[in-house]
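What follows is a set of notes on a single structure, which appears directly below.
The complex is shown incomplete by one protein chain, all other protein chains being positioned as in the whole.
A, B and C label the chains in the order they appear, each numbered from 1.
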Amino acid sequence: MIDINVVLFARARELAGADSIKLTLDDPATVGDLKAALLQQYPDLSTLLPHCTMAVDHEYSDDDTALSSGCEVGCIPPVSGG
Amino acid sequence: MIDINVVLFARARELAGADSIKLTLDDPATVGDLKAALLQQYPDLSTLLPHCTMAVDHEYSDDDTALSSGCEVGCIPPVSGG
Amino acid sequence: MIQITREPIDSTAALQQVADPDCGANLMFLGTTRRWTGETETLELNYECYQEMAEKELHKLCTEARQRWDLRGLCVVHRIGNVPVGQASLAVAVSSPHRGVAFDAAQWLIDTLKQVVPIWKQEVTRQGETRWVHPGSEVNR
Partner (left out) sequence: MIQITREPIDSTAALQQVADPDCGANLMFLGTTRRWTGETETLELNYECYQEMAEKELHKLCTEARQRWDLRGLCVVHRIGNVPVGQASLAVAVSSPHRGVAFDAAQWLIDTLKQVVPIWKQEVTRQGETRWVHPGSEVNR
């Protein structure tokens, strides 16, 4: 099993009602698996999550990126800095 | 006869050795006539004058622009502000 | 130099940061909170960031800009928290020996920052409505 800390921002944080979420996934797990688990536990994210990019330990990732226990995954909705 | 005050700048001023020159031209006279008179009286301007634009009463002109007595003609070498 | 701060941006300091005797061109862009967007009156913007990652992405941007262009000074400051109308959320200052380079680099930095750096703004309207701005997503509408 691998333990993941997901941090959430902006509208994603509000929809989940939490600024961080701890998830435990079967080993091995990818970012795609994480998103599926997130959606199951937080269905309110369903409208926004398809627009979010996940960052693994502060690097943008894709659905195939492998996760390891203890990593931090950022849930990044479309950005609007500037 | 028409009296013209020619003001000179930068390298043109240095080549003529004067920051302004009073010239009297036969009426009618154009900017082209003025340039010919300038060249005759200030042959040191010969290298630069072909690159200069004349301004009549603070408006850029061409060789056909008519001159009237009392007007100010600026001799404008290629500009380099900024 | 990059900075993410909750304090008002000192634009004079940002410009002084990039001053360099070998540079003829100094350019500074300030992005400020604008009052009107169409018929919506904004009272303030409320910025949030993913701090560690935003700093990392800003550093990457600056490194890439320096690889692409002959820049000497480079300063990016983003303010987070509440930014009232008229105040700056972003300062990008660059210096270069050449003007075209300064303009190209500054535009690229701002464009790319707006696409990749994990910072978000929430609009607060005069009526007290709030809306997170997530381009391409319609979740708040």
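In this section, a contact is a pair of C-beta atoms (placed from the backbone, for glycine too) under 8 Å apart; a residue touches a chain by one contact, two chains touch by 3 or more.
Nothing here was measured: the structure is a model prediction, and the numbers come from that model.
*Asks:* Using the touch definition given at the top, which of the shown chains does the missing chain touch?
*Replies:* Across the whole assembly, the hidden chain touches B, C.
*Asks:* For the chain left off this view, which of B:Ile2, B:Leu48 or B:Leu67 is in contact with it?
*Replies:* B:Leu48
*Asks:* Since one chain has been left out of the picture, which residues of chain C touch it in the full complex?
*Replies:* These residues touch the chain not displayed: 11-12, 15, 19-36, 85-86, 88, 97, 99, 102-103, 106-107, 110.
*Asks:* Residue-wise, where is chain B in contact with the chain that is not depicted?
*Replies:* Touching the chain left out of view, chain B contributes residues 7, 9-11, 14-15, 47-48, 51, 55, 58, 60, 74, 76-82.
Rule of thumb we're sticking to: only the chains that are shown with their structure count from here on.
*Asks:* Using mean C-alpha positions as chain centres, tell me how far chain A is from chain C in Å, no decimals.
*Replies:* One centre to the other, that is 26 Å.
*Asks:* Per the centroid of Cα atoms for each chain, what is the distance between chain A and chain B, given in Å?
*Replies:* Roughly 74 Å, centre to centre.
*Asks:* Would you please write down the residue numbers of chain B that are in contact with two or more other chains?
*Replies:* Touching at least two other chains: none.
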